[in-house]
Each structure stands twice: as structure tokens, then as C-alpha cells.
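Structure below; questions to follow.
The other protein chains are all here in position, but one chain of the complex has been omitted.
In this document, chain identifiers A, B and C correspond to the written order of the chains, with residue numbering beginning at 1 in each.
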Amino acid sequence: MTRGRMEAFSDGVIAIILTIMVLELRPPEGSGLADLRPLLPKLSSYVLSFTYLAIYWNNHHHLLHAVERVDGKVLWANVALLFWLSLIPFTTAWMGEHGAAAVPVAVYGAVLLASALAYFGLTRALLGIHAPRSRLALALGADRKGRWSTAAYAAAVPLAFVHQAIALAIYVGVAVVWLVPDSRFERGAAAEPP
Amino acid sequence: MTRGRMEAFSDGVIAIILTIMVLELRPPEGSGLADLRPLLPKLSSYVLSFTYLAIYWNNHHHLLHAVERVDGKVLWANVALLFWLSLIPFTTAWMGEHGAAAVPVAVYGAVLLASALAYFGLTRALLGIHAPRSRLALALGADRKGRWSTAAYAAAVPLAFVHQAIALAIYVGVAVVWLVPDSRFERGAAAEPP
Amino acid sequence: MTRGRMEAFSDGVIAIILTIMVLELRPPEGSGLADLRPLLPKLSSYVLSFTYLAIYWNNHHHLLHAVERVDGKVLWANVALLFWLSLIPFTTAWMGEHGAAAVPVAVYGAVLLASALAYFGLTRALLGIHAPRSRLALALGADRKGRWSTAAYAAAVPLAFVHQAIALAIYVGVAVVWLVPDSRFERGAAAEPP
Partner (left out) sequence: MTRGRMEAFSDGVIAIILTIMVLELRPPEGSGLADLRPLLPKLSSYVLSFTYLAIYWNNHHHLLHAVERVDGKVLWANVALLFWLSLIPFTTAWMGEHGAAAVPVAVYGAVLLASALAYFGLTRALLGIHAPRSRLALALGADRKGRWSTAAYAAAVPLAFVHQAIALAIYVGVAVVWLVPDSRFERGAAAEPP
């Protein structure tokens, strides 16, 4: 019951975050094909954020699948995750408008980093109320993928000030890593933050 | 469980896409009946897109009804479908503002085409994990309707540059075909993309 | 299953319609109490529409409670209802800006009328696949309340051109009638459109 409603609420919030980002894609003034070109940076950052939010939804879904119980701490850790995810439309819009500038790219990464840490906090809160040999604990395992991607965001934030293309490449790369092989999904394993 | 949450998430995203389109219908400055007239193209493209999204929801609903299991590939095929559908508010707004221009009409059709292909991809991902004589496989069948409407969108995109009215007539025509008879729905069959 | 997903989708769409109306209540430029005064017409029309949408949700909920099965016609009758309800944020915003003008008030009523007719269509589609002595048929009964309120909207539209206060009084009056006694709700009866 409690788990079900936490899932439903999270699904609702993630679905809304995902969808309101498209409101940022304002139709251009003109009606020619060339009028679409200035939208490309916005569209690219929309695609990137849509992918990240879908990965989070996917992982959240698999994570909760293995969960046996939740408590107040878990509910609040989940709210913290939703809070950071809710800032993604803001950072997406800012980066979409200033894709060649260091600060929006770094701030985009900072919100990804905070989201990953919040996801990590959620898994810790869950592990705290599950047995060491529970399905959840086994599925999470050493969680190398989660740790590596968190480290990658942490590196991308300062690297954006060296050159924003490095940070962008890291964001895209991490997303691709989460999208492509992921045999853990097939085993119904609880996945980690992207 | 997994199927249920995939349904719930898709329902949420489609419901939001459907509804935020109405935010584009800004109330006119004036308060006379004549002030509504300039809104007619926007309202028409809203009605068309609302109908398409409702057809997608309807077909998605019937499709999942016949599904026995989902895997990671299906989840991502579904996300791809939701992504393309999420661009409909953008193309609807652009076409609503420039209904007489070729490019917005062609781009509207291109997003319909991409959505139909994504829906086709979703059915292939599902067929890949269902038996050839499963309820899903039988319900999808030769899927002539799905193939014909995909071909119609593919034709409409270049035809918009001959005359946008041809493309618009195709969009309306395909929607009507999906709305009107459809005895497959009554048999609970898994329907194809509009 | 089918009924459940139709409910979930309708709940989602109605919840979103209800909530996005508040986006129309833009915070005033100034920060004094007097700056809120110009918002009063908008706030009033928000309260009225929020109430109507809540009544529709409530009645829809009770209606579906008594339903045993749905078919394709029912799904489309439901989509038609959602379409008309989705125009309420538009008419609310327009009336909120021009509360003293006849046309926005009449158009507001016209959308209420169309919604009531769509709700009526939904009940007819449902009755068509339920037995004459089914719980649904008994609960709907002669449905005087639904018929009277539909007639009231039909009268309000032209009366808005005599004086918009007459139409507004009708809208408020019908909402109050649906809100106040309604012992049918307590019996779990399928309610009619407001």
C-alpha cells in the first residue's frame, strides 16, 4: 500500500517533470525550415534531459520492484530525489539557451550530481531496513555503475569551466552507458542512478 | 507489476501532453465574438492533436491489454514513443500559428510519422518476447491499418510542399479512419498506431 | 482492467485541467494588498471552474463505480467529455479577464453545456451495454437533476446577452445545487453532469 502510493506519486511527478520541459520549446516566429535551426540547442538539451528522466524512472521502477517495505525516512529520501529531479527543467532551459557557456553547463551537471546523490541516499535508506541477503541488497550489490556515474558528474562540473564540450560529452556518455547494455535490467535488478 | 507501472506512467505522460496543449489557446485580448475567429486555426490543430493523442492512448491501452510480459527493450521502446508524442504540443502550436505554411504542416506530419514508427517499434519489441500464437500476436495480425497510416504520413510530409491542404486532408483522414469503425476495438484487439 | 485504466486516465486529465488553471493567476506586479484586487474576477472564475471540475470528477467517479463493462464507444464518449472539460481553462481565463462582457460569459456557458451533453452521451453509451435493471440503470434513473442543469446552461447562454449577471447567477446556482444536498452520493448512486 505505502510502497504503491510512493510509486504512484513518484511516477506522477516524474511524468510531469518530463512533459513540462516541452513547454520550453516555443514555436518559432517564422514558418520556414531555417526557423527551426535556432531551436536545435534547446531540442538537444530536451532530448538529453528526457533521456535522463526516463533512465531515472526506469531505475526507480526496478529499485522499488525489489523493495519489501518503506518507512518515513525512505519517503523523505524519495522526496529529496524528486526535488532535485524537479530542477532539471530549469537547468535544461538555461543550458538550452546558453549551450556554449560554462556556467549553465556546470549547473546542469551539479543538478545531475545532486540527483545521483539523492538516489544514492534513497538506496541507503532502503538498505537500512532490508536484510543484508534481501533481494534488494543482492540486486544493488557493489553498485559500480552508480558510483562511477556519480564520480563522472562530480568531474564534469569543474571540467565545464575548462571546456563545456568536455562536460557535455560526459553527460551524453553516462546516459548512453545507462541506456545501452544493462543486462541487470533483464534480471529485474534494482538499478542505480544514471 | 512492471506492466502496470509502465501503463500508469504512459497514461500520466499522455494525459499531461494532451492537457498542456490547451495552454497554447491563449484567451484573446478583446471580449467580442469576432475575437475568437483568429483562434480558429489553433483550435482546429488542438482538436486534431487531441484526437490523435486519444487514439494513441486508446491503442496503447488495447495493445498492453494483450501483453503478457515486458522487458527492458519494451520499456525503452515505450519511452521512445512517449518522446515523439511529447513533441506534438510543439508541432501543434507551430502549425496552429502558421496553418497556411508548408513547413509547419510537414513537420507536424514528420512527428506523426516518427510516432507511428516508434509505435511499430514497440509492437516489434513486444512480439519479440511473445509466442507466435500468443493473444498479442494474433491481435496484431498483419496490421494493415498500421502500415497504411504510416505510409500515409510518409506521403503527407513531401505533399505538404505541393499544397499544405493535401497533407492536412491526410492527417484528418487517417484520424477519421481510426475513429470511425474499428470493430477490432470491440474484440479487445491490440490496435496499431493511428 | 479496461474500466480501471479509463478511470486512471480520466483522473489524470481532470487533475491536470484543474491544476493548470492556477497558472492563469499571475502574481501581481506590486506587493500591496490593493494589488490583489484586480485579481478578484480571475480568482472568482477560478473558484467556479475548480468547483465544476471537482463536481465532474465526483460524478464521473460515482458513475464509473456502478459500471460493469465498457466498450470502444464508451471510451470515445469519455474522450469527448474530457475534450470539452479541457476547454474550461481557456473559457475560465477569458471570463476572468472580461468578467463584465457578454461573449466570454456566454462562451463559458456554451462549454459547460457541451460538457453536460458529452456527459449525457457517456451515460447513454454506458446504458446501451448495461441491462435495464442493472445497478447503473437504477442509479441513473430519470436523472432529473442532469436534465435540469443541462437546460439551465442552454438558457444561460442567450441570457448572457441580456445581462451577464443572469448567466453567472445560473452557473453559480447550478454548482451550488450539485454541491449541497445530494443524498444520491451517499447511496453511491451514479450521478449526472452538473
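Basically, a contact is a pair of C-beta atoms (placed from the backbone, for glycine too) under 8 Å apart; a residue touches a chain by one contact, two chains touch by 3 or more.
Remember, predicted model here, so these are calculated numbers, not experimental data.
Q: May I ask you to name the displayed chains that the omitted chain touches in the full complex?
A: A, C
Q: List every residue of chain C that touches the chain not included in the displayed model.
A: Those residues of chain C that touch the unshown chain are 7-8, 11-12, 14-16, 18-20, 22-23, 25-28, 31-33, 35-36, 47, 50, 54, 57-58, 61, 65, 179, 182, 185-186, 188.
Q: Residue by residue, what part of chain A touches the chain that was omitted?
A: Counting only chain A, the missing chain is touched by 1-2, 5, 8-9, 12-13, 16-17, 20, 23, 71-72, 75-76, 79, 82-83, 86-87, 89-90, 93-94, 97-98, 101, 103-104, 107.
One rule holds for everything that comes next: only the chains that are shown with their structure count from here on.
Q: Determine whether chain A and chain B, two copies of the same sequence, contact each other through the same residue numbers or different ones, counting it as same when over half of the numbers at the interface appear on both sides.
A: different
Q: Taking each chain's centre as the mean of its C-alpha atoms, which one lies nearest the mean of all protein C-alpha atoms here?
A: Centre-most chain by C-alpha means: B.
Q: Measuring between Cα centroids, which chain is at the maximum distance from chain C?
A: Using the mean of the C-alpha atoms as each chain's centre, the farthest one from chain C is A.
Q: How many angstrom lie between the CA centroids of chain A and chain B, rounded to a whole number?
A: 27
Q: In whole angstrom, what separates the CA-based centres of chain A and chain C?
A: Centre-to-centre distance between chain A and chain C: 38 Å.
Q: Any chance you could list the residues of chain C touching two or more other chains?
A: None at all.
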